[in-house]
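The other protein chains are all here in position, but one chain of the complex has been omitted.
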Amino acid sequence: MNTITAALGTDRARRPRAALTVLLAAAAAVGAPFYFAPFQVFQLTMVLLYAVALAGLNLLVGFGGQISLGHGAFFAAGAYTAAVMLDRYDTGHLATLPAAAAGCFLLGLGFGVPALRLRGLYLALVTLSFAVFLPPLLKRLEPVTGGSMGLTVDKLQPPAWSGLAEDQWTYFVVLAVTVVALLLARNLLRSRVGRALLAVRDNESAAEVMGVRLSLHKTLAFAWSAMFAGVAGCLYTWVIGFVSPDSFSFVLSITLLAGLVVGGLASLYGPLLGAAFVMYVPSVSQDVSEAAPGVVFGLLIITVMFVAPTGLAGLPGRVLGAVSRRLPRTTAALDRTPEADSVPETDSVPEADSVPEAEPKSPAGSRPATTLTPADPAVVDAEPVGAPPRTEKE
Amino acid sequence: MRKTTALRAAAAATAALLTATACSSQRGQDDQSTTAGGACKGQQTTGITDKTIKLGGIYPLSGPASAYGTISKGVAAYFKYVNGKGGIDGRKVQFIVRDDGYQPPKAVEEARRLVEQEKVFAVFQTLGTPSTAAVWDYLNKQKVPQPFVATGASAWGTDDKHPWTIGWQPNYVAEARVYAKYLKDKKPKAKVAVLYQNDDFGKDLLGGFKKAVAGSGIKVVAEESYEVTDPSVSAQMASLSRSKADVLLDVTTPKFGSQALAADARNTKWNPLHIVNNVASSAAVLQPVGFKNVQGVVSATYFKDPADPQWAHDPEMKTYMNALHKYAPDADPANQFNAYGWAVASSLHKALDAMKCPTREGLRDAVRNLKDVKVGLLLPDVTLSTGHGDAFPLETMQLMRFKGERWQLFGKPVDTRKEFGPLTK
Partner (left out) sequence: MSAVTDLLQQVVEGLGSGAVYASLALALVLIHRFTGIVNFAQGELAMLSTYVAWQLVASGMPFWLALPVTLAVSFAGGMLVERIVIRPVQGAPELTVVIVTVGLFIFVNALAGLIWSFTVKDFPQPFPDGGLDLAGVRVDWSTLGIIGVVAVVMGVLYLLFQHTSIGLVMRAVACNPASARLSGIWVGRVLMLGWGLAATVGAVSGVLVAPVLFLEPNMMGGVLIYAFAAATLGGFDSPVGAVVGGLFVGVAETLTGAYVGVIGADLKVGVPLVIILAVLLVRPQGLFGRAAVERA
């Protein structure tokens, strides 16, 4: 938390630089579909779509400290909402987005209530069984969902005025939704809700003592998170144009969680990196070994976790940290930012840079999911800064 | 620090992107599609030249359905074998296999890769109903042939909006009809219990069976489903045994087939006639159960099981065995999926030979106009036939009964088209 204040302090000085970054990133994002082949544009679209789901999961796992192995189910719910609306009621694509978002928000809210009682492991496994249960349920509701044959619906079609190809148009629509979703996630985190969430994750009791309404925030975290997954699912239907129950097996939920952790928990770029990993690495694995892509994919997951235990988003910080420690002290002092920049990461990151070779130094602070002990004084000290006022109302 | 890195990276990326766009956009590759001249004027010749033909296939090489991935090895071995003999009509086949892990979105990605990046002539085989259903709209829109998909759903033949897609193996409804006919002849008052996989495969077969026995004395008295993710079907088998049915129709995939056969053998109080569907009828499924436990089990087939000694001296089987040893040494020739791959690839060979124009359109029309085409690994009386209003290449199967250590074919091959009329939606 104290790092946030540090970051805020220098915010003004950074603004032009940040604006330039954003501008360049935007230029790249807008230019991409005009440069890359349609197939690659499709891949980028899928990356964006998964990034939305991962950003939602990040709210819950990274910032809320609750593990969900059931987000594939919310993803499926969003996808099916869109598909059923398109298939049965012919509503047009745009109408499906708010419906999927609202539906999944409510679903998440419903799930968030029992989730309050559960923590860590137990929550993870209950959500996992939800994900296991959904495909047979979808098959059972055949009159609505099309049963195990699934539903084929229209993909997004570019309007004539745009002059764009189908893949480009789809890309831009998904890009727009993704940008809005990611900004929403960011603002959510900077708002009271986000600060409350962080406080709850870092030390539940302390947060409660300071007036954070635990149950409300934990339930809301679930609902927001489910909403993002639902939006991603809706985009999925737009892009793929086909849903079937077996596309949303529990493997999807586990893949999402793995993608998030590989990308980087509690990081703003993490979801994008994780989505790229989920999207590209399986194909790369096949290029390496056609006989058994799974062997390579499994190894790559393990390797990434070895190299970047806090996820890919934390990697540059770790590398720079390691480098600056080896360089003369002065250089490191000039570059005072590595810590400040790693704000969104788990608390133990700055001091645990050398995790792989060292024995655990702060075992407690780095466990967002399970019981937390106040072993890390920094966490407790930092609380007052970010904690919302007692009288907080939503 | 990271902001600076990000800034530099973004700047570099943008610069690279702009330069690249200015110089040569990758999008331009799109226009490289080629068309034929002469009699076949205007037809697409993408992926085919006088010397080569490029095909792509999408199979689950990873994930829960990887057992079927080995089909690609049978297919690849066939093409390598043909290339060794000079290729198909002088064209060497290049066969690109991609992995979709049995996930529809991945199948879409790989289909696009094959069509847009690899510029394949045809997507020869997508495996599984979900993956096939996910890509057929795209492929038909792109006018890329999708011949002989590796799934028996009846949708591929009854649909009229996707002329570029066609199935190969006898569809599940046709298979159900074979069993229905057998029961009508032999056990007209049969009470049938059904164990089926809760997906398109199980539902299609069960639905086809119910329709085929409608109005006869045969009744389905109990049905139990299982999910592919279930560990075992023993509970379902216990439920079915309560029905006291005298026939058990076992619509399962290999592992569950073994489990069901074993559960049936264990239960000495209930001894129905066990009909196991073709997918789970390989000797490789029966052998782990113990041959003594599967005597008298009935199934139907259309191609020669490589694990079955009766085909050991069949010339095509010998060719297959030798070629597999040579070109796919890590694949088990006795695995029926490899033989399936070989058979479907040789069927495509016949279709390519029959093309009037060496174009995508030519292939599309050729696979829909097959007249009693014989394929070596298919049973002697089973041939490929399609035509106007009939988009099911294989609709004939022959019944077989397990005796001693092997299947014995019995009765005449059942042409379900003749017996039941054409299949409609």
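Chains: A and B, in written order; residue numbering restarts at 1 for each.
Just so it is clear, a contact is a pair of C-beta atoms (placed from the backbone, for glycine too) under 8 Å apart; a residue touches a chain by one contact, two chains touch by 3 or more.
The shown structure was predicted, so the numbers you read here are calculated from the model rather than taken from an experiment.
Of the candidate positions A:Leu24, A:Ala37, A:Ala100 or A:Ala124, contact with the unshown chain belongs to A:Ala124. Set against the missing chain, the residues A:Thr96, A:Thr145, A:Asn203 or A:Ser267 yield one that touches it, A:Asn203.
What chain B contributes to its contact with the hidden chain is residues 62, 64, 66-67, 69-70, 198, 224-227, 229-232, 234-236, 238-239, 242, 254-255, 258-259, 262, 266-269, 284-285, 287-290, 332, 335.
Interface residues of chain A facing the missing partner chain: 61, 67, 114, 117-119, 121-122, 124-126, 128-130, 132-133, 136-137, 139-140, 203-206, 250, 254, 257-258, 261-262, 265, 291-295, 297-302, 305-306, 309-311, 346, 348, 352, 355-356, 358-364, 366-375.
Convention: only the chains that are shown with their structure count from here on.
Put simply, the C-alpha centre of chain A and that of chain B have 37 angstrom between them.
Only residues 14, 17-18, 20-21, 24-25, 27-28, 31-32, 34-40, 42-43, 46, 132, 135-136, 139, 147-150, 152, 155, 236, 240-242, 244, 246-247, 249-251, 282-283, 285-286, 290-294, 297, 316-317, 320, 335, 337-338, 341-342 of chain A touch chain B when the two sit together in their complex. Contacts from chain B toward chain A in the complex involve residues 1-7, 10-11, 13-14, 17-18, 20-21, 25-27, 29-30, 61-64, 66, 97-99, 101-106, 108-110, 112-113, 115-117, 129-130, 133-134, 137, 153, 155, 198-200, 203, 227-229, 330.
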